[in-house]
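Below you'll find the structure, written out as structure tokens, and then a few comments.
Below, a portion of the complex is reproduced, with chain positions unchanged.
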Amino acid sequence: MLADDRLFDPDPTQKALAMELYARIRDLPIVSPHGHVEPALFSDPERRFGNPVELLIQPDHYVLRMLYSQGIPYERLLSQAHPRQTWQLFAENFHLFRGTPSGIWLTHELEALFGVTEKLTGASASRIYEQIEAALLTPEYAPRRLFQRLHIEVLATTDPATDPLLHHQALRASGWDGRIIPTFRPDAVLTLDAPGWRQNLDALSEISGVSIVDFKSFVRALEQRRACFKSLGATASDFGPPQPTTAWLSEREVGGIFQRVLKGQTTREDAARFWAHMLCEMARMSVEDGLVMQLHPAVYRNHNPKVTASFGTDMGFDIPVATEYTRNLRPLLERFGNQPEFTLLLFTLDESTYTRELAPLAGAYPCIKLGPPWWFNDSLNGMRRFFDQVMETAGLYNTAGFNDDTRAFLSIPARHDVWRRASANWLAGLQVRGIIDREEAESMAVDLAVGLAKKAYHL
Amino acid sequence: MLADDRLFDPDPTQKALAMELYARIRDLPIVSPHGHVEPALFSDPERRFGNPVELLIQPDHYVLRMLYSQGIPYERLLSQAHPRQTWQLFAENFHLFRGTPSGIWLTHELEALFGVTEKLTGASASRIYEQIEAALLTPEYAPRRLFQRLHIEVLATTDPATDPLLHHQALRASGWDGRIIPTFRPDAVLTLDAPGWRQNLDALSEISGVSIVDFKSFVRALEQRRACFKSLGATASDFGPPQPTTAWLSEREVGGIFQRVLKGQTTREDAARFWAHMLCEMARMSVEDGLVMQLHPAVYRNHNPKVTASFGTDMGFDIPVATEYTRNLRPLLERFGNQPEFTLLLFTLDESTYTRELAPLAGAYPCIKLGPPWWFNDSLNGMRRFFDQVMETAGLYNTAGFNDDTRAFLSIPARHDVWRRASANWLAGLQVRGIIDREEAESMAVDLAVGLAKKAYHL
């Protein structure tokens, strides 16, 4: 079913070059430096995946939201009661994924991982369910076994600052040789106006052993957590501020904000100023401890309050907003932008910033590298736009390879495969236009597949 | 002259697939759910088109503004005095339309409708004028006859809330079987700071039979008009706010604004707040009466006051501005976003919102569908960008097929033909890349040509 030459541009000359380049990188190990897979999948050697619905549908908000957008209620999709009925519903609506990345990934997973070569439809739903179910019962489909079969060299998870990292500790203690590392993501304690901030702060106090009574002790607690993450293999931190605004507040101002929030008196303005200052503080810590700093800004989280109230967060209703980097990042860059030991990885959901802001910044500041097309843009067209709009100005070597950024462990190979095909296709396009030669294309292909990510994330 | 394989990408494999798909949809009937053709063309069975200048140049602001932009005065183009001279002037400047949608449409119209196969130039101008003029005198070129010859299944006009819809009534009364339906567009009474608002309000009072003395009676009058439009076949409403801002004002606030405007005391801020509230009110009415809600926001109307003063509105000087949907639509969506019986069709002239805002919104909210590339983007490249930037995230089935949105009746087949060719070309591109198969491509092609529009507009 899956054609060898899929996703490549159709011109025969370019396609032949692309296929040669792709053959060079297809089987390289997978480096996954940013994602949301649960470490609990691997900490217990006996752990198994659930049924096909628990595996492929329910944890994947890309899939869920598309079905919801066509009027299929979440109640039906998220029920634990009748997985075969849910699978049937999914199969009958699989046409909704035509031409989408989810469609490409799912088709790839079904064939490459489970040997499913017939199309998923209402008619084939049952057969395919059983085929997957049977496979999942075999030892070959245990998470740890799959980690190795899929040639994953390293997998980074994303973990709150307050996470005790018990699974990461258990993983290390178990002696298993799969490399799975945490990433420090303290958003929940940096967003002063988020629900539950106070409980998160208390959790931070407890886990760090630092009694947080003021801004200084808050900073100490964060430093303590970073050291702990680092001791378990972390090489990076990650931040999702409402905008990439940065500012250096006076000790007095930031202290005042912190006292107000402790008294439950915070304002939206306080919360925004605090984020801006904390990005600078976090950059300062990165300069000191060497953790890479990732920015994933400017998403309106939980845009649909009815869905959030009934089904929680990460249900497909995080919607991007326009983003500004040039002015916003300047205070941070003024202090640390020229430090070669500092790595600031920028991501965007606002592609109008590719040529206007991100590529010019990355093509000048030694600390900046650009992350790959993110989330909604992690797609064949999203990659093409990224290559076309970023590379001429930023230069390949100021980019950071690929992130799969996924909660869906089994989609990792499919996602990397799309990236490797898109990369080969882009490089073949440069080669067929006489812009690079074959030797250069090969070297760039290997870097795109593996090298740039390892370098950017210090792996 | 017109090549069978025009507008398709050149790769032979992809082109062959595209031509097969196009052959499948080329002759499907035309569904035109949004446009600006005058219903008066059809209400009188004896109605004939005027001369070629009245037909092809003077009502088409796409054509006029391009000529004006090159220093040709509107006085010369809009004169009724010497149409053959105006035609000559147009023909001598026809090179200005090279590579533009107007150039493609006009060339298509001339050949497909009038059999003109020579290029329009100063030298051929007279001959072509006479050829068109002669055709227009025959019964085959009567508007009603053309409606049928062009296989138009349904044509929606756009009509002010205050329009008595006399032509629509006459059409129904005449027993003619062409389906022409009105669309409810109340912008003139919703824009408090527009010139003539007070007269429009009085006209609304009179036509609705509701004495408008306060906000409540204003709302009743609008509801009355919607019912009247619906009784004449309308399935949709349409709005052109300065931004897609929505807000729920308190009864007291909106009542106060309305009282101020009745006293002639409105401010820009009042006018903006009023639009924001009325979009929510109109969504509420759509939930109740089932009319589809279209948003065509964010155009700076009548940017050139000298042209407006001398020649009126719709003379090519409506210029788009940056648009924000994520934050602006939230109050409306919070209330109605999850209602599957509600259809909100979003359009944009700000393509930076395709991947950033519109596709993520449409790919999650059940009520949202995306209208096709609009106005300046109703073009071969505009369609390619729409397919490339919208479909992966929104999914095909959250889009609404094609609108021709034209005042120029004779351009309708040409415009749909560009869309059908662009659709076939896009789908062939997916097929040649192994993303969809032939069966899927055919089904999607038919939906793009006809099915999605009929479904989105409840036709």
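Letters A and B mark the chains in the order given here, with residues in each chain numbered from 1 onward.
In the analysis below, a residue touches a chain if its C-beta (ideal position, glycine included) is under 8 Å from a C-beta of that chain, and two chains touch if they have at least 3 such contacts.
It should be emphasised that the depicted structure is a prediction, and the values quoted were computed from it without experimental measurement.
Chemist: Full complex copy number, with 2 in place?
Modeler: Per the structure file, the complete homomer consists of 3 copies.
Here, only the chains that are shown with their structure count from here on.
Chemist: Go ahead and note the Å separation of the Cα centroids belonging to chain A and chain B.
Modeler: Result: the chain centres lie 40 Å from each other.
Chemist: Over in the complex, which chain B residues touch chain A? Could you list them?
Modeler: Going through chain B, the ones touching chain A are 11, 13-14, 324, 326-327, 330, 333-334, 337-338, 340, 352, 355-357, 359-366, 368, 388-389, 391-393, 395-398, 429-430, 432-437, 440, 443-444.
Chemist: For the complex, which residues does chain A have touching chain B?
Modeler: Residues of chain A touching chain B: 2-3, 5-11, 65-66, 68-71, 95-101, 103-104, 119, 300, 303-307, 316-317, 319-322, 349-352, 376-377, 379-382, 385.
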